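Please read through the structure below; I'll follow up with questions.
Every protein chain of the complex appears in place save one, which is left out.
After this line comes subunit A, so read on.
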Amino acid sequence: MKVGVALGAGGCSDDLSYGEASIDPSLLGLAGDEEKCRKIRKKYRQLIYNVQQNRDDLVNTVSDSLTLALEEADVLFDGVSRTREAALDAQFLVLASDLGKEKAKQLNCDMSFFNQVAFCDFLFIFVGLNWMEEEHEELSGFDDNIVLSFWDTVQKEASSWILQAETFHFIFGSFKSKPAPRPRLEHLKKALKMEENGDMPAKLRKLDLSNNQETTEKEVERILGLLQTYFQKYPDTPVSYFEFVIDPNSFSRTVENIFYVSFIIRDGF
């Protein structure tokens, strides 16, 4: 580091002599020095700003603007004599070295150039999407179903290149641990409800029973009617019990049918 005007360090130089000037020589030197340093700092900040703004251009392997910036900083550094400027210089160097690293990385990649735009197109072709339609610039322009099937296909292919363990789930789910205070609250809520609807349960019960009986009788009679109609039409063919009661689409209906038919059997029609 060149030691410039040593007056800046606070000491007195014997070289300068201002004779009978009323101004204190050290102060004069300091002021001039200060101006110089301010200029240097300004230049450094300008340089750093430029470098940051033109980052893309600098990182480009073809351009040598990074080299030029470094040379400029080199020239600036000749005038540096204080820590403030030196700190700015250091800041610039860090920035320049990061950019240099990026530039070098780009050089490596240029060797085996990977075209990501082509990768994108090939993905569509791989999935089997017709790319003739110009209106769809990208995948989101397509139908939801097509989007789903795209990712499905990619998923299938991707899964064969990675050793992912299947996520484990209990087939019928599991008991979720409930925190202890909750049952108490539920119990309280139920107790409150019971008190309010004191009259209701009794009434409903009565209604319910009668409703049930009616339904059963009605159903039995209905089925009996069906059987009688059937035998009127085809007097000689017996009815297969299983064919009669089983509902292939509903287990609960089948059970109901068996229940009603059992009344008929019991009563011996």
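The working rule: a contact is a pair of C-beta atoms (placed from the backbone, for glycine too) under 8 Å apart; a residue touches a chain by one contact, two chains touch by 3 or more; residues count from 1.
Note that contacts and distances are computed from a predicted model.
Student: Since a chain is absent, check the UniProt entry for it and pick the matching name: "Ribonuclease CAF1", "1-amino-cyclopropane-1-carboxylate synthase 7", "Melanoma-associated antigen G1" or "Actin-related protein 2/3 complex subunit 4".
Tutor: Choosing among "Ribonuclease CAF1", "1-amino-cyclopropane-1-carboxylate synthase 7", "Melanoma-associated antigen G1" or "Actin-related protein 2/3 complex subunit 4", the correct UniProt name is "Melanoma-associated antigen G1".
Student: For the chain left out of this view, which of A:Leu68, A:Cys120 or A:Val255 touches it?
Tutor: Checking the options A:Leu68, A:Cys120 or A:Val255, the one contacting the hidden chain is A:Cys120.
Student: Which residue among A:Trp151, A:Tyr230 or A:Phe259 touches the omitted chain?
Tutor: Per the contact definition at the top, the residue touching the missing chain is A:Trp151.
Student: Since one chain isn't shown, list which residues of subunit A touch it in the complete complex.
Tutor: Output for subunit A: 52, 55, 94-95, 98, 105, 108-109, 111-112, 114, 116-120, 122-123, 125-126, 137-142, 144, 147-148, 150-170, 173-177, 180.
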